[in-house]
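One structure is given here, and the rest of the page talks about it.
Note that one protein chain is taken out, while the other chains of the complex remain in position.
So that you can tell them apart, the chains are marked A and B in the order they are listed, and the count of residues begins at 1 in each.
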Amino acid sequence: MRATPYKLPLRRWTQSLVALCCVLVLPLAFALEAGQPAPDFTLAGADGKPLQLAGLRGKLVYLDFWASWCAPCRLSFPWMNAMQEKYGPGGLVVLGVNVDQRRPDADRFLAQVPAKFTIAYDPQGTAPKLYAIKGMPSSVLIDPQGRVLLVHAGFRDEERDELEARIRAALPLRAN
Amino acid sequence: MPTSNDKRDKTGEGRNAAASLLSAALALPGLAAGLAATTAIPAHAESAPEQGSVDLKYLYYRDYQPGAERMRVSAPSFHVLMPLEGNYALEGSFVLDSISGASPLYHNTLSGASGLGVNDLRKAGDLKLTRYFERAAVGVGFAYSTEHDYVSRAFNLDVRIASENNNTTLAFGVGHASDDIDSVNFVARGRSKRTTDMLAGITQVLTAQDIVQSNLTYSVGRGYYDDPYKAIDVRPDYRDQLAWLTRWNHYVSSLDATLRLSARYYRDTFGIRAITLGTEWVQQVGSWTVTPSLRYTTQSAADFYYGPPFPVGFVPGQSYSADQRLSAFGALTPGIKLGKLFADGWRVDFKAEYYEQRSNWHSLIGGGNSGTDLLPLKAQFYQVGLGKNF
Partner (left out) sequence: MCQSAMQRLLLTAAVLLLSGCAMQPVQPWEKGDLAKPAMSFSVDTLDDHFTQHIYNSKENASGGYGVGGGGCGCN
């Protein structure tokens, strides 16, 4: 190591380091906007068969990211069951993407809190990364043309009605 | 609430509030139950607890020295945490300490031997209200404690702010305590002590299995610090204390266990320095949790501590104390805790610890004791707890 002062190179080095960090962090900071096409993904379904999001075109999709360790997720399941039952005939598909890294954790959760909607498994976290979600749970409402209508994070009792209204307003089939 | 819902939608006008949703989001569920002690800064500030909890605990403590029983404390305690409407949480605890036995008059000479036993009942309670915001929380707390010769009132305010990705949380706190002393032996009548505490801390998620917290606290105290029940005890009328505590929790997936490490550096204006190291291994075994732990602490002696023989070193008008707690020592606490969680939210736990404090276990350079070593102090602590989440 030389004894000469490192002032300038050091500053340059620091700057490039900061820039590198920004480059690494920024793509993750871009959140999905309403109106954008919903990124497509293919995951394993409950029966082990592949399940592709694009295959649900024509349906209104309520995409929910959940994990066994997430407490509000536990509250959201009965509500999602009710939504699926109520608006399924109107063209709603509730798709719950589990992000647990260990499948038994998800299975244990489902044994306690049964899901009456479609479940897919994403232990690698590819889908939540595509949607740049910032918390658990997160949900995305996707219209029949595959565009994002709404991005929502968290699940609170007082938000149920608002979410239901958004679903009802976007149903492709107005049976009721 | 329409306004908060608008905020939570990421469409059109609600756009810049997009990140807002995330308050509930990081929802780290287990944390709700064990949220903040009144005085502690929790790891994750940004989400209100989803669950309430009630805990009852019975605590028992006894200490002794070779050939002599000293103090016994039995303390039933109670803690409740309630999530409230509108992102608030209310937390409170109450403890009833009943103390009996004998406290040293100087060094190891027990006051009980001279007919002055210790018998006291301490009632202490605290309340804390926390308001949760998007990635932030503000808490205000009040604590009250009373004994027949001592009353303490304290309040505190703390603020916690999390980064957008919720991986970094900064904490700031300020607290003030006002204590009044009226000793039964009339040595200290109408004396008081005022203490102001400040805290700055950071909690950082390092990896998906590592989280670290580092807190710096500084306390400024003015007032009466003497022990009125000791034969001769004259201390400065001020004490400033600095503590730097760092804790690291690491989850070991392959064993379903958590390693918890802590280290604290301390120094004060009495001239005491101390280092405290703690480690716990939290092993999950089905619905049981087995936690062996080990703590080591060492402190240097206060500038005005004088070891045996009593009262060598005493000069009228100068600070002087023969209090064991101001001497240089090292202490070890091995312990074990067993806990069980039931499916319906009930919890039970049991903890046993053994404590031994010895003059010759002190390991800081400099600051050793004058005079000869004190007798070792030994103690046992037990806890039995029952709780429920709902």
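By definition in this document, a residue touches a chain if its C-beta (ideal position, glycine included) is under 8 Å from a C-beta of that chain, and two chains touch if they have at least 3 such contacts.
From a predicted model like this one, the values you see are computed outputs, not experimental measurements.
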Completion exercise
Contacting the left-out chain: of B:83, B:173, B:308 or B:371, that is B:173
Completion exercise
Contact with the hidden chain, among B:65, B:87, B:213 or B:359, goes to B:213
Exercise for the section: Just name the one of B:108, B:156 or B:359 that touches the chain not displayed here. Expected result: B:156
Practice task
Kindly state which of the options B:72, B:131 or B:247 is in contact with the chain not pictured.
Solution key: B:247
Practice task
Have a look at A:133, A:150 or A:167 and name the one touching the chain we're not showing.
Solution key: A:133
Fill in the blank from the handout: chain B residues touching the chain left out here are 25-31, 33-44, 55, 57, 59, 61, 63, 73, 75, 77, 79, 93, 95, 97, 99, 120, 122, 124, 126, 141, 143-145, 147, 149-150, 152-158, 163, 165-168, 173-177, 179, 181, 193, 195, 197-199, 203, 205-209, 211, 213, 215-217, 219, 241-245, 247, 249, 251, 253, 258, 260, 264, 266, 268, 270, 272, 274, 276, 282, 284, 289, 297, 299, 302, 325-326, 331, 337, 349, 351, 355, 357, 377, 379, 381, 383, 385
Problem - Contacts of chain A with the absent chain, listed as residue ranges - result: 1-3, 5-6, 10, 14, 17-18, 21, 24-25, 28, 65, 67-70, 99-101, 105, 125, 128-129, 133-136, 138
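We take it that only the chains that are shown with their structure count from here on.
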Exercise for the section: Round to the nearest whole Å and give the separation of the Cα centres of chain A and chain B. Expected result: 40
Problem - Residue ranges of chain A in contact with chain B within the complex - result: 28-29, 31-34, 69-75, 134-138, 149-156, 158-159, 162, 166
Fill in the blank from the handout: The answer for chain B against chain A in the complex is residues 1-2, 4-5, 8-12, 15, 18-19, 21-30, 32, 50-51, 164-166
